[in-house]
Each structure stands twice: as structure tokens, then as C-alpha cells.
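Removed: one protein chain of the complex. Kept in place: all other protein chains.
Chains: A and B, in written order; residue numbering restarts at 1 for each.
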Amino acid sequence: MKVVAKTANEAMAEAMRQINPDVVAAYPITPATEIVQIFSSFVHDGLVDTEFIAVESEHSAMSACIGAAAAGARVMTSTSSQGLALMDEVLYIAAALRLPIVICEINRALSAPINIHCDHSDTMNVRDSGWIQIYAEDSQEAYDSVIQAMKIAEEAFLPAMVTADGFILSHAMQRIDMLEDEEVQAFIGEHKSPYNLLDIYNPITIGPLDLQDYFFEHKRQEADAMMKAPEVIKKVADEFGQKFGRKYGLVEEYRLDDAEYAIVVIGSTAGTAKDTVDMMRDKGHKVGLLRIRVFRPFPAEEIVKALKNVRVVGVMDRADGVNAYGGPVFMEVRAALYEEEKKPDVYSFVYGLGGRDVKPVDIERVFQMIMDADKGKKIDRLNYIGVRE
Amino acid sequence: MKETWKELPIGAIIKEPGSSKRFETGDWRTERPVLDPEKCIHCMFCWIYCPDSSIKVENGKMEGFLYEYCKGCGICADVCPTKAITMVREEV
Partner (left out) sequence: MGVIDIKKIAKTEQLFAPGHRACAGCGATIIIRQVLSVAGKDTVVGFATGCMEVVSTIFPYTAWEIPFLHVAFENVAAAISGVETAYRALKKKGKIKKKINFIAFGGDGGTYDIGLQALSGAMERGHDMLYICYDNGAYMNTGIQRSSATPFGAHTTTSPAGKKIPGKMQWRKDLTEIMASHGVPYVAQASPAYYQDLMQKVEKALSIEGPTFIDVLSPCPLGWYYATKDTIKIAKLAVETKYWPLYEVDNGVHRVTVKPRKFKPVEEWLKMQGRFRHLFKEENKWMIEYIQKELDKRWERLLKLEEAGL
């Protein structure tokens, strides 16, 4: 085990190096570019056996990844924002073809206007694509999750994206405990493919036309894989925790046991939020935090268990639904809680779009608002925090 | 009975190569090719130009047609250098 100082980009690139995939097809885009650059230098210095394809667009990147994965290779790539959006149709195809591809995704706002900074609109945009989505709180988790994702994808036979917030994590130096190369190789094991295009003795047809009589069944099968994914993710996380000491789950509860008021948040904001929780606890408020680590498959059971005894919940979304009923995380959390006899009152807070900084005072304000709501003050169900109004 | 979702192979792949042979397109045609074996010189032109692989060739000899697939396009009759093939209207 080595202790190093690395940004999330550097750490994820290191994880890729240690995984040593057979093929990487990638295209640069801020703020993920460094991952591709660093990995390219690994390739050109002979530090990995990977065949690297410098494709001419992200759409071709994912297309080449699909071809390579179908051919039985271990495949990874990296992108962000517009690049992820450009891959959109092919992302759905990769998931439906059940290929265990892993993306190191750096969260960045979708245009327009063009903005290179952090928000979750890019990954929320593809939440129904069939990909497993893991949101890291810090660079250590990003590094650890990339390694776990490779194993998860190859067991669930679903592709997975590990996301880290743009610039906040991707470009900020943090202390990382790195594993040894052999430990990573031992953990992920031999590559597993759902099928093999290159087996010319058993030729298969991949990607047929599926008409009204079969399409629905194939889609139901894909949904089933996503339903079985939480078990796979937990199993891999447990194994990782046992071997390397760092524990992960589908969600992370922070001081929720006796909390009356809670915030739900995804990604790096959780770090700031945890500090705010501590600060407010010191003042005597019974507050807590739920961080959702795995957004797809959606951990409804874990969320309900964590929140059902809380009085009021504020869900913070770093992506807007543009007059959907609240942000995406809010909608899904609320839907999960709907069944419960006794359930908290839930409010939506859209924040941090385009890298708008979120400070402890902003999170304190969210807590204040939901506490006021509990005391009978009329609060809007859907709110924006941190925008100049 | 068509398969349930649990019975289908992963990822909608088709595992049986050439399974289209189970789908007979012969009922599409309105004309059928008829061979005059006397005139046939076994040049294989009909074979190389048939869109539906429906020319039966055995041991280098043209033996006839796979009527279960032949769509009656008439290309074989058109390319045959000795006019050994004629297109005849199908009767109901």
C-alpha cells in the first residue's frame, strides 16, 4: 500500500493502469482529458499492455468499446458532459448488449451555455441507459470504485460508470491510499465476457432486429440484471472492505440514527455537508446526512430504511429537471418513500449548477428551511439554492 | 410457444448460425424458374448471381433450385448464357 497525493483524474488513471485493460478507446474532453492523457503516456511508456485507440469522437469511442468488448476484451474509457451526451445512443446499446465496459466519468454541466464545471446534468441525463452509476465523494472513493466497478460489471454483465465531480475532485489533490498492482489484479481476476464474437467456431449474431414479438422480453431481461445488481455491488464492496479495509455500500448514512432533519446529497458536496452537519449538531440540532453512492440501480430499500424516521428531508440536486417535479434525485427519493405509512416531508433543492460553489452556509440554509417547514412555516416544495434571484 | 424472458440468451444474441433457413421465402414469388438440363453447361453464373442462394449445386453441377427460398426474381434466367432457364408463372 502506497500513500500518494493525487487528483481524482490521476488516481482514476492509476486505477486504469493497474486494471490493465485490453483495449481503451477514448476522446479528450475537459475535465476528463487528463485521464486519457495520463493513460496514453502509460501506453507509450509500455507500463500497460493496453491497445489504445485515439478515436475521432466520443460516439466512436463507445462504439469501438462495444466492438472490443463483444470480441472478448476487457475495455475501459473516460469522458464527461458533451462527450457522454454524444455517446448517448451507444450507451443504451452497450447496456442492452450486456457488455461489461467501465467509464471513468467526470461530472460536468451539459451545454448550453457551454460550461466546463461541475454539475450532475451529464450523468443524470443517462440515468435510464441501463448503466450502473456510482458517484464518488472523494478521490479515494473514485480510485477504489473504479477497481470495484470492473469486477461489478463483469459479474452483473452490465456496464458501469464511476463518476467524480469535475474540477472539485478531478483537479484537486487529495491523499490517496493506493493498492499494489498485484492486489488489483488479484481482486479483479480474469476477464469475463457474456459471449465472444471472435469464437469463429461458434458464430453468433449480435445486435439483431428485434420486432414486437421479442423486444419486450429482451428489455425485461435487461431490467432483471439491474434488479440483481445491488447484490453484486454489495458483495464486491464487502470483499473490497475485507481485503483492503475501506468499506463501501449503496448509500452512506452520516449521523442519521436519531436525526430529525436530514439532507440527501450525491458526490463531493457530501464532504461539505458532513462538516455542516457536525457544526449544527454542536449547536444542538438533530441533523444528519444521507449520501447516495450508487444511483443506478436505485437503492430504494436502503434510502427508505435510512430516512423513514426523519421528520423532514431536503434533497439536494446538482441537476435540474427543467420543470419536472423537482430534481431527479428528489423525484426518485420521494417516490421510494411514498409507500411508507410514516414518512418524512420531502423538499427539493437544486444547487451548484455549472460549478456554482456550495458552501456550508448554503447547506445550513437548507437545514434551516426544512426545520422551518417542520415548525409550520410555508416553504416551496421546489427550491433553488445559491442562484441570484 | 415463444420463449419467456428468462429463457432467452443474454443480450438478444442469436446463437444458431444460419437459422434463417427455417424461414421459407418461397411463397413470395409469382414466377418460378424452370431448368432445361439439356441446355445447361454448368457455368455457375446462375449460382453466383442468385440473391437468395437458391441454386442447388452438387459436385460442380447445377442440379436445380431451392424452391422453398426462391423469390422468383428472374436473374438466373436473365444471366444464363444458353437460356437454359425459363420463368414460368406460378399457378394457385
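Keep this in mind: a contact is a pair of C-beta atoms (placed from the backbone, for glycine too) under 8 Å apart; a residue touches a chain by one contact, two chains touch by 3 or more.
From a predicted model like this one, the values you see are computed outputs, not experimental measurements.
Trainee: Among A:177, A:210 or A:345, which residue is in touch with the absent chain?
Mentor: In the full complex, the listed residue that touches the missing chain is A:210.
Trainee: Which listed residue (B:4, B:20 or B:82) would be found touching the missing chain in the intact complex?
Mentor: B:20
Trainee: Among A:198, A:223, A:324 or A:387, which one touches the chain that has been omitted from the display?
Mentor: The one listed residue touching the chain not shown is A:198.
Trainee: In the full complex, which bits of subunit B touch the chain not displayed? Write them out.
Mentor: Listed in rising order, the touching residues are 12, 14, 16-25, 28-29, 42-45, 47-54, 57, 59-60, 66, 69, 71-75, 77-79, 87.
Trainee: Counting contacts across the full complex, list the positions on subunit A that touch the omitted chain.
Mentor: 22-23, 25, 49-51, 53-57, 59-61, 63-73, 75, 89-90, 93, 197-200, 203-211, 214
Everything that follows uses one rule, which is that only the chains that are shown with their structure count from here on.
Trainee: For the complex, give me every residue of subunit A touching subunit B.
Mentor: Those in contact with subunit B are residues 96-99, 157, 194-195, 202-208, 210, 213-214, 216-218, 220-221, 224.
Trainee: Tell me, which parts of subunit B touch subunit A in their complex?
Mentor: Touch list, subunit B to subunit A: 2-6, 8-15, 17.
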